[in-house]
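For reference, the structure discussed in these notes is given below.
The complex appears here minus one protein chain, its other protein chains still in place.
Up next is subunit A:
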Amino acid sequence: MVTIYESKPVHETTPGLSRRELLKRGGVGALLVISGSAVISPEHAWGLETSALKPETMATLIQMARDIYPHDQVPDKYYAIAVKAHDEQAGKDPAHKDLIERGVADLDLKSGKDGYTGLGWEEQRVAVLRGIQDTPFFQAVRGGLVVGLYNQKQVWPIFGYEGESYSKGGYMARGFDDIEWL
């Protein structure tokens, strides 16, 4: 079972573990850390537990998701939610698990000694992605994001999309023709 949970700041949930140690144990860039079977965002107090995929794999998928569909105003949490289905699917389908684990391993291999998440600039990571964009692995990740990322109701307000409107009586009295700058 994969869950995204709102965690307490990481030092409270893992007593005796300093931030420095955490980063040393499983640093993923400077933003996400690996602890046990979870990917944790100490800064933003959420975690993602994995059951089928390695947590490092999941952390790489989250970075890859952001590099495929980069929206600087969208927090990592929503990218994590967008890729967590791969862990669920990997639990049910060994072929999918293989596709993702091998895909990430290959991505790391192509990225040099520090792996994909060790590449500091988006530009460098995108260059690696361009090299694999026709692979089934990349297409599975990208294809899943189209719905997985953009169909999250929580991200809609970030883009200024208001969603369902019938229950509010439509936009007849709520600005369907409120444009003023023309």
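Note that contacts are C-beta pairs under 8 Å (C-beta built on N, C-alpha and C of every residue); 3 or more make two chains touch, one makes a residue touch a chain; residues count from 1.
Criterion: contacts and distances are computed from a predicted model.
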Protein that the absent chain corresponds to, by UniProt name, given "Glucose-methanol-choline (GMC) oxidoreductase:NAD binding site", "Putative iron-regulated membrane protein", "Glutaconate CoA-transferase subunit A" or "Transport permease protein": "Glucose-methanol-choline (GMC) oxidoreductase:NAD binding site"
In subunit A, positions touching the absent partner: 68-71, 73, 126, 133, 142, 146-147, 149-151, 156, 159-167, 169-172, 174-179, 181-182
